[in-house]
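Complex shown without one protein chain; remaining protein chains in place.
Our next item is subunit A:
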Amino acid sequence: MAQATASPITLTINGEPHTLTVDHRTTLLDVLRERLDLTGTKKGCDQGQCGACTVLVDGRRIVACLQLAVATEGRAVTTIEGLAEGDELHPVQQAFLDLDGFQCGYCTPGQICSALAVLDEHAAGWPSAATDDVRPEAGPPALTPEEIRERMSGNLCRCGAYVPIVQAVAKAAGQAAETTEESAA
């Protein structure tokens, strides 16, 4: 008996379930772009080297080009299309727009998804290669431009928008910190 080369799966994308039969070789990236018409997630290299296809799976950033669709069943996928609340942009999106953190816009969805994860990873106290003191008792590092540059380095931008990207992430981080302080007060 020939082995099956395709299987029916249900993917949860931006909170919506999608049931479809996929070729086992199909990546999450290609399912999003070619099957579900969610083309906001970009294909820059298709081999995990540029970050353009960054999405969040169960809240963590991954490159969708290296994730097989069949292995994504039962996990919550968030793409760039799932960030804004109606007409209201997510603060990270708004910061990228206001500070011109992009030019051609092709790496932008991946940058924004990465930035969201950077803010969460930092809030969770994760150090980076740019962190001077990684001892737990040192506490979480300040999210300096150097920290942001390091943490955003998995996302290439060939137009050269890194300077405003760092500024946009810093701005969004500042807003997030303010919101946290307000809710704590």
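Observations on the model:
Here is the rule we go by: a residue touches a chain if its C-beta (ideal position, glycine included) is under 8 Å from a C-beta of that chain, and two chains touch if they have at least 3 such contacts; residues count from 1.
Definition applied: contacts and distances are computed from a predicted model.
The listed choices are "ABC-2 type transport system permease protein", "Xanthine dehydrogenase family protein molybdopterin-binding subunit", "Glycine--tRNA ligase alpha subunit" or "Peptide ABC transporter ATPase"; the UniProt protein name belonging to the chain that is not shown reads "Xanthine dehydrogenase family protein molybdopterin-binding subunit". Which of A:G74, A:G105, A:G125 or A:G174 touches the hidden chain is settled by the complete complex: it is A:G105.
Contact between subunit A and the absent chain runs through residues 23, 25-26, 30, 33-34, 37-47, 49-50, 52, 79-81, 83-84, 89, 93-94, 96-98, 100, 102-109, 112, 130, 145, 148-150, 152-153, 155-166.
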